[in-house]
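Report on the structure given below.
Up next, chain A:
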Amino acid sequence: MDNLYDYLHEKFKALGGTQIGSGLSAEFILLAFFPLVLIALLRGVNDTIAIVLALLFIVAVVFSAPFVVKVSKENTDHYNIAAFYVAIVMGIVMFIMLGGI
Partner candidate 1 sequence: MKFQQSQEMRNLIAAIFVGIFSYFIIKALTDFDIVPGVSYIYNLRGPLIAPNMITVILFDWRGYDTLGEAFILITAVLTTGILFGRGVLGGDVSEKDSTPIRPSTIVQKVFAAPLVFIIVAFGVVITLGGHITPGGGFQGGSVIATAFFLSVVVYGFKKNVFNLSHNSLETLEGVGALIYLCLGLVGLGLSGYYLYNVGADLYPYLGVGDTATRLFSYPDSTNAGIIPYLNIGIALKVLSGFCTIITVLWGAEKK
Partner candidate 2 sequence: MINPVGTIVIALILGIVFGMSIRGEYFNKKTYATIFGFALFIDIFMGSFPYYTWDIFVELPVSGIFLAAMVGLFTGKAFRER
């Protein structure tokens, strides 16, 4: 397990001064968050599909961990990142309102 600690230490350096404990807590919450959202979205369609997809998603997310580095990079104070997400949400909101999803 020492290797895992070193690995995470190396990865979390990008966050700049964050403790590994906080990074790990955030990571685990994110791991729980995505499959739950997937289930919440797809449960209306079919329970089995939702569970299977969520399990697959967990596997995929675990292999691409640590996820928290990417999330924190996308939530900095930079103007262009905020503008990018605002543009996407504007499009999606209008599409949901009128596209009839």
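Keep this in mind: a contact is a pair of C-beta atoms (placed from the backbone, for glycine too) under 8 Å apart; a residue touches a chain by one contact, two chains touch by 3 or more; residues count from 1.
A quick word on the picks: all candidates are chains of the complex that A comes from, given by their letters.
All figures in this text were calculated on a predicted structure; none of them were measured in a lab.
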item	value
Complex member in contact with chain A (any copy), out of 1 or 2	1
Candidate 1-touching residues of chain A, taken from the complex the two chains share	80, 83-84, 87-88, 90-92, 94-95, 97-98
